[in-house]
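To start, the structure under review is shown below, and the notes come after it.
Missing here: one protein chain of the complex. Every other protein chain is in place.
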Amino acid sequence: MNTISTPVRRLDAVEKTAGFTKYIADMDFGDFLYGKLFRSTRARARICTVKKPSLPDGYYIIDKNDVPGENAIHMINSDWPVFADEFVRFIGDSIALVVGPDKKIISKILSEIEVEYEDIPAVYTIDDSLALKGGVLHGKDNCYGDYTTVKGDPESAFSEAAQIYENTYETGLQEHIYMETQGVVGLWQDGKVNIHGSLQCPFYVRHSVTPVLGVEEDGVRIIQAPTGGAFGGKEHYPDILTTALAVAVNKLKKNIKIFYEREEDIVNTVKRHPSRIKIRTALDIDGNITAMDVDSIIDGGAYESCSCIVLQRVVFHATGVYDIPNVKCRGRAVVTNNVPSDAFRGFGAPQASFAIESHMNHLAEKTGVGSLDFKARYFQKKGSVTNTNGEIHEEVKLKEMVAKAKAMSDYDRKVKEYGKSSSKGIGFSLFNHGGAFTGNGEKEIINARIKVRKLKDNRVEIYVSNVEMGQGLLTTFSKIAAHTLEIPIENIIFMQQDTELVPDSGPTVASRSILIVGTLVGKASAKLKKQWVDGEEITVWQEYEAPKDVIPWNQETLQGDAYPAYSWGVNVVEVEFDKITCEIKIIGAWNVYDVGVPIDRLVVEGQIEGGLVQGLGWAYLEKMEIREGRIQQRTMADYVIPTSLDVPVMENDFVLNPYEESAFGAKGAGEIVHNGGAPAFLEAVQMSTGTQFNSIPLTPEKIMESLK
Amino acid sequence: MKQKINFTLNGKSVSVETDPLKRLIDLLRDDLSMISVKEGCGEGECGACSVLLNNEIVNSCLIPVGTIIGASIETVEGIRESESGKRIIDAFAVEGAVQCGYCTPGMMVGAEWILRKYDKPTPDEIRVALSGNLCRCTGYDMIINAVETAAKRGLK
Partner (left out) sequence: MSVSYRPESLDELLSLMSEKDLIPFAGGTDLMVQNAGVDGPDFSKDVVFLAHLKELKEIKREGNNLIIGSAATLSDIENHDDVPELLKKAVSEIAAPALRNRGTMGGNICNASPAGDSIPPLYVLDASFRLLSCKGERVLKAEGFFKGPGKTDRQKDEILKDVIVPLKEWNIRKYRKVGTRAANALTKCSITAAAKTKNGIIDDLSIAFGAVGPVIIRDKNIENKLIGLSVHDVKGKIDSIISDYSTVIVPIDDQRSTAVYRKKVCLNLLREFLKEHFSREM
């Protein structure tokens, strides 16, 4: 029987495979100039002078003096300038944009711009930042954010504890390596700046470009181009390019392209926040957890971007899927002179999940209990109080998911047989992910609106601002509409995300697209079905409505329901340890998910598999070191992501758990899929080596060092 | 210093006057409109620029056109017109092997390459053959399945 979950061919699969799809670099915009950023070579310095060479005809250097409006990029805050003013804060900080027709001459000009810097002692580590080395960089304490949540009475619980166990977990940088590098094109058309780009959030770009140009919302037009992968790397980062681009196009009234080469992309774009999470647990005399104290610090890099929101996720997911009676969570995001960190799939939850899962494994070992059995005692249930004193409103199907995953992976046998003597290990992670913007953000910050428009020929257009970036949104939204309207999917037209064409239904982030916007598409389609008249044009608008049965969120105190619904996941990873080289071979992976109801099984499985591989890459292959502010792995030869030979064959299954408030019961899936790979991998490696590890990337070098 | 470079592109004779040190990817994309050939890294690491040169898969970002005189170059623009190409496109769609699509034309070239060599490639053989084509979205399983499916369908 065909349900919504029954896979269809993705609507864009044929044109993409056959090479018809035009990405931004494939598009013809007529005459254009190239733009390339001139960047700081210092991690922290005052700019004393900038000496520009004399320029040949047709070449320009655009800088802070050309900004008609504010020299500030409006993200959550506006600390990141379009062009560095007096200070530079990381190697790669934009100082100017060189524009012209020939790349070679642009390159020559870039090499001839002379900057006199006055170096300031730079901050490269969390500890240096907290110590305010070189003088405070941000606020009073170098913290972009400092949040604390308390549930119950952790202080008393700790004072009464029979045992206290503490450990610290660390995770490293991760670079998105979307296969299509950053690219934006600015056109002077209709008397204003028009920007086409590989983007996740056209309206974020409009929001940041308009104050820079000093114009109203309709003073710029932003148009999405098909996007070759993003993973959070095109959520805010394009704002850095588009603001500089807009200033140049506005001044020169010419078309300009900024395309990143791969090395430029790896070295200068935003990264996943490195984390250091200390978890302290109080146990009673029977080895039961009575309290936890989680202290998380993330490295936000040189500018805030969305560090505070990532930090919130780190804090809200601090105890994972466990209902701990007394919990204190503190999180800080600190400034450093490293490349800025920003959104990356999971957005703080992978870091938190890594820490809590590893910690629970260590507690289990310490108390002599199998890790899964230990964890199962604390599984959240419907009605469980969260760390922000909200509630889990849905049925929690972890037990069923665990049973499925165990059966699929033959876990029970392997966990008995495997270990140091066999050099084999199997790891099991459990995790969740709150869908959509935190708390009341969907209403207060976004307030999504969408429209569907029935044409006279009975085809239906969908107008949303959420983009197809590989996650299958074009197909799943079309499915939601088609199934609701009971018309063939071929009759659905997914309109291009053009800020002059579509309403703002919010950014393509936070695992909100299906959950929030897909729901609006479903509701609008249902309304349209009721009003349907063959041969007539009908438009239906739909606006976001906050779910009713939630505990209201207070953004000041961080109390209440942080998220309306959670997706849940279980990953099992099997490894083999090579004693000679300390290399790990991943020989199997099994994944079970509760995403409510998958809008398309194959689409969600694609996310599951891709997310797991990306999470595993982060766990053991993707090493990125920064020395004196300079990234050491600068090419795809040195920053290695998994190849087809680095990954196991994966097996996936679902547990259905429809969410009442959404279209067809679907919940988010885009990010949760990255939350479980690393801790499952780590547990498996620990089993196979008989050694405890607390940080990733867990490279063979690190394993060897720990085994000494 | 321009030179005449003659070769065949997707079965048709081509003659261009160009710098022999120009990269093949640039000639294909900029001068011959073969936009299926994508630049993912410019250093031969990712395979997004894969084309067939005399039936063998190569990275066009590393090839100066002065070295392809008389050669047969095939891109997805050509491969998609053949029965094999159509089978591959269909298999990719059916198996969920396409997400953002940026690596996909390169994967298609890889698939065509393998299927010309093997009637019944095993999953391991497919993985080795595609080990130079990187994908960040799919985790590879569905792509491997797609090539297997295309092979099976081609056996009738």
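Per-chain numbering from 1; labels A and B assigned in written order.
Please note the rule applied: contacts are C-beta pairs under 8 Å (C-beta built on N, C-alpha and C of every residue); 3 or more make two chains touch, one makes a residue touch a chain.
Nothing here was measured: the structure is a model prediction, and the numbers come from that model.
Shown chains touched by the hidden one, complex as a whole: A, B. Contact with the chain not shown here comes from a single listed residue; of A:633, A:662 or A:675, that residue is A:633. Within the set A:582, A:595 or A:666, the residue that contacts the chain not displayed is A:582. One chain of the complex is left out; on subunit B, the residues touching it are 1, 19-23, 26, 42-45, 47, 50, 53, 56-59, 61-64, 66-67, 69, 113, 128-129, 131-134. Contact between subunit A and the unshown chain involves residues 102-104, 106-107, 579-583, 585, 621, 625, 632-634, 637-638, 640, 642-646, 700-701, 704-705.
Rule of thumb we're sticking to: only the chains that are shown with their structure count from here on.
Here the CA centre of subunit A is 31 Å from the CA centre of subunit B. Looking at the complex, you find that subunit B touches subunit A at residues 29, 35-36, 38-43, 45-46, 48, 75-77, 80, 85, 88-90, 92-105, 107-108, 123, 126-128, 130-144.
Here subunit A touches subunit B in the complex through residues 7, 9-10, 12-14, 16-19, 21-23, 25-26, 176-181, 226-231, 261-262, 469-472, 602-603, 605-606, 609-614, 635-637, 641-645, 647, 649-650, going by the rule given at the top.
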